[in-house]
Structures are given as structure tokens and as C-alpha cells.
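Subset of chains shown; positions unchanged.
Letters A and B mark the chains in the order given here, with residues in each chain numbered from 1 onward.
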Amino acid sequence: MNHLLSIGDLDRAGIERIITQAARFAEVSDREIKKVPALRGRMVLNLFYEASTRTRSSFELAAKRLSADVVNFAASGSSVEKGESLKDTVLTLSAHKPDAIVLRTPWAGAAELVSRWCSAAIVNAGDGQHEHPTQALLDVYTLQQRLGGLDGASIWIVGDVTHSRVARSNIIAFQEMGAKVTVAGPPTLIPRRIEELGCEVRFTLDELDGADVVYALRMQRERMTETWVPSLREYASWYQINGRRLGPRQVLMHPGPVNRGVELSGDVVDSPQAVITAQVEAGVVVRMAVLYELLAGAKEPDPVARRQTAPQPA
Amino acid sequence: MNHLLSIGDLDRAGIERIITQAARFAEVSDREIKKVPALRGRMVLNLFYEASTRTRSSFELAAKRLSADVVNFAASGSSVEKGESLKDTVLTLSAHKPDAIVLRTPWAGAAELVSRWCSAAIVNAGDGQHEHPTQALLDVYTLQQRLGGLDGASIWIVGDVTHSRVARSNIIAFQEMGAKVTVAGPPTLIPRRIEELGCEVRFTLDELDGADVVYALRMQRERMTETWVPSLREYASWYQINGRRLGPRQVLMHPGPVNRGVELSGDVVDSPQAVITAQVEAGVVVRMAVLYELLAGAKEPDPVARRQTAPQPA
């Protein structure tokens, strides 16, 4: 694996390899010293054209826990504001010889383009409404930890599927791991021909009690003009996951940040069924596993072995 | 000590312990290599909801000099702009398992709330007009270095006490260390019942020559509408500390950044009585001591011992 551009780059064995490595890194996260020297001396460049507390910080921490150096580039406040093209920015930054570039952009397909322009390993951290593969991996990891496995599980993805890169990557990953996926939401927010990805479609939550896992998507307030839904209040009345709709044995997921009172009621966010915090924790270890696989691969035999203490002079 | 939320968390012995440790770290700051490995592998997260060159950089340097890793979060450009609540932001970030969170917010009491939501050590780096305990510690440290001790010293705090978290924390700390505190300023900028903290109140500087230490507060231009003072010029004519008012043996302090020509005249800022730069220097070593106390505590016997060189192969 040279890049992680799309979740489709990984087959089931590839996903499982990363998940297994992530579980090993999770053990390190419970140590007092949470770092391993696996990527000492390597440079990871975070190139973010969109603000994202969660994703950027998660990659930054993942890299630092592997002892890599991190340089952050926010597109605002940079040459980008002077009108520099994505290509010229990438060529410039890749002249600095980073080992990996973690890229978040609003443009579908940008990660794939960038991977052709430079020799660094590219990790797609979200390209427009297209893909967000590390989110899919961390969601698979979280479910694996909670359910033991995804084979045969019924997963409902509820909400604004049309504008969601998370939905797209997760449908593919969940199915690859053996789950049965249903997407549900108002007809205006479900893309036509989404069934071609292999999932089922519902426009109501009437059959939601058949789900093992309910994955609520974020309603992006800025998009919720009346073009899409009459109002957030009306959306919530039909599609909000709340204590009335969520069964006691169903697992609740959300990619964050949550709009309390819109796609989720406050009580379910804080309920024991919600694994939302576990998803965030999974983010760091899964991204450690991705960076490790891309930059060290098979070379380093055991990244989490405790470092041997150097002999002290007597 | 699990957190540093309020200066009131520390009794005199606690303040002295931190001051003593800070003095040891100050020796390290004069070495060519200014780092000690005391917190290697630990993660300190700076979560700042308000811009602050001084405080943020001071904590960042403190953490780096202890060999900790630092991740900075500015609230702008993050999920916060998408309307995420403080609680959800903190839950997200604490899922990354930082060892400490340094928190600056405009909301009184926020640090205390956050300390209930996560297991990291919380350091209050300013919560609205409420408290700024590390500022109080660095001011005590600075005076200890300059005067040898605070017992019996007369300290005047001059200016906008109403809007100042520095004033509130410093009144408490200076008194705990044995000083006698007077606050002075226009009646509109002195909170009612401030005497209940144990200090005296004056509305003129007529008796300022009785002070050993004059601590001028910053006038926040953005607040200085006519609600509070008729004009900055009028404020300065009554309360500016300048060469005419400041006696040759008085020590001058200010939390920075200074408005030259408003609360201080330019000449006193640059005079030998001013310890403003010493306060900034103190900021790094005091914050090192706070982070060290919270994260390593009694475990590490001597954080500033020079690292032994590993034996070299013959």
C-alpha cells in the first residue's frame, strides 16, 4: 500500500490488517508513556483546506505517538489565499520531502490527483463529498471492538447521505466486512442510484428496530436551507434518533461533531449505547496504524515492544 | 494536586513548593540545552478559546522544555465554529487521552466544569473574569526573586479590577504569601464588596508612596467606552503609573501586554524598577513547575539533573 485514497483501495484482508495493528497501538495508549519510536525521524505534513478539529488533531496525535515530526498547514493564511493552485502548493510542499501528506480538501478526487504529483504517501482525510477512508476504518474498528465482528450485522445509516463523504466510505467498508447496510433519510437527501453500492434504501425509520447499529449522520446546518428540508425541526420530528426510536440493544454511532437536538437527542448522546467517544479514541489508533503501514510497513517487526532501556554506567 | 483550577486550590505550602521547583527549572533555562526529559512521552493539549500570545506560548515552551509533546487547538477554525458545545469538544479531545489540558476560555467557571468531564489534569489558563492562577504564581515567583519574600510587603493593584481575572487571583495569592494588598482605581472599575477578599480599597493614588510594589492592570481598550471611564486620557491623568507617581524604590509589575501611554507611561516601562520582562521569564519556569507537579509529582526524584550520557562503544 503506497497511499490511502479511497476505502476501496483495501480489501477485507487489508482492513483487518489495519484494525489488528490499531488494536496493538491501543495497548500503548493505556501506558503512561504513550509513544513508540516506530516513525522517529519521519515527517508527516497535514495539509488542510477545511477546518477540522477532530480529524487534524487525530492525525497530529497519531503521528506524534509514532515519534514522527508533524508540520501543519492550514490553507487560510497561506499562499493559497494569494491564489496559488493546489498543484503548485503540493509541488512546493513536496519539495520539502515529507514522508506522508494528510490531505483534507473540499474537492472530490483531490487526493488522487495529489498522489500523482509527488512521491509522499498520501492519506485522504476527506475530499469533498467523495470519501473519508480513515473514518470508515475507525468505525469498523469501533464496531469490531463492540460487537466482536460485523458479519451479518444490520447497520442503518440515517440522515443526509447526499452530502456525506462518511456515508459513502462507510457503506463500502461495512459491506466489505460482511454487514448489511440500509440508508435512510428524506428523499431529497438520499442520492439516486445509491442502491448500486449494494445497500438498501428507506425513507422512514419505521423498520429501524431491525438494526443492530444506528449510524446517524451530521446535519450540516449551513446546508439545511429549504432546498433540502423544510426546517431542522421538521427533519428532527421524522429522523432524529432519540430515546423513543433507539432500542436498548442497538449501538449508536455518529462521526461528530453532534448537533444535539437535531440528528440526535441529548439523552441518546449520553446513553451507554452511544460509542461516539470510542469512535474518537479509535481515530488516533487507526490513524497510527495507517501511517505505520504506509511509512514503515513490513520493515519494522514490532512497533509496540517496550523500548529497551540503555545500559547505565555502573 | 490533580488540577490547577483556582489559586485557592493551593495553600502557602503548595505555592512555595511550586515556586521552589520553578527556581530549579530557572537554572535549566540558563544552560545551553534548556530541556529536561521529565515529561518525555506525555501529551499537553492547549485548548484556547481566546487569542493569547503570551500565555499560550509560555505553556507551549514550558511543556517542550519538559520534553512533553504539545498539540495546540485554537477555537477559531475548529468545530467550535460549527457550533459544537464546550462539553462535546472536551469529550472529543479527551478521547485522545492527553495527560494535561491547558484551558483558556471567556467563561467563568469553565475550567472547573471541564475537570469533571475528563480524566486529564486541567490547568486553568484564564476563565473569563474569574481566575488566572498561573499568572498569580508567576507574579509571586517574580516578587520572591526580587524581594526575597512577600511577608509584610504592601502591594497596590491599580486599574480595572472589575474586569480582571489577574487581580482576583493575585489578591488571593499575595495575601496567602503574607502581603498586604490594596486595590485602587475609579469607583466604576472596583467591584463592590471586593474588601471581602481581605484587601483595602482606594479611589485615588494619593497614598501610593506607601506601596512596596505597584501592580498596574491592563486597560482593555475595547471595554473603555464611556460606561466605564470618560476617556482613556482622563483615566491616564488620574491613574497612570508614570515617573511622577512611581517612587525610586518601588517595584513595578504589569501582566502585559502594556498599553504605553495609558496605564503606564513609556519611561516607567523601560525603567529598572519594572520587572515586566522578569514576569514573562517567570511564566515559563512556573508553568514548567505546575505541569511537572501535576504530571510527574513525587515520582521523579530530580527533574533537572543533567542527563547521563550513554556509554559509548570503545
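Going forward, a residue touches a chain if its C-beta (ideal position, glycine included) is under 8 Å from a C-beta of that chain, and two chains touch if they have at least 3 such contacts.
The model shown is predicted, which means the values in this text are computed figures rather than measured ones.
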item	value
Per this structure file, total copies of the shared sequence (2 shown)	3
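The rule we apply is simple: only the chains that are shown with their structure count from here on.
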item	value
Computed distance of Cα centres, subunit B from subunit A, in Å	38
Residue ranges of subunit A in contact with subunit B within the complex	29, 32-35, 51-54, 57-58, 60-61, 64, 74, 76, 221, 256-260, 277-278, 280-281, 283-284, 310-313
Residue numbers on subunit B that touch subunit A, as the complex places them	40-43, 69, 71, 73, 77-85, 88-89, 91-93, 95-97, 308, 310-311
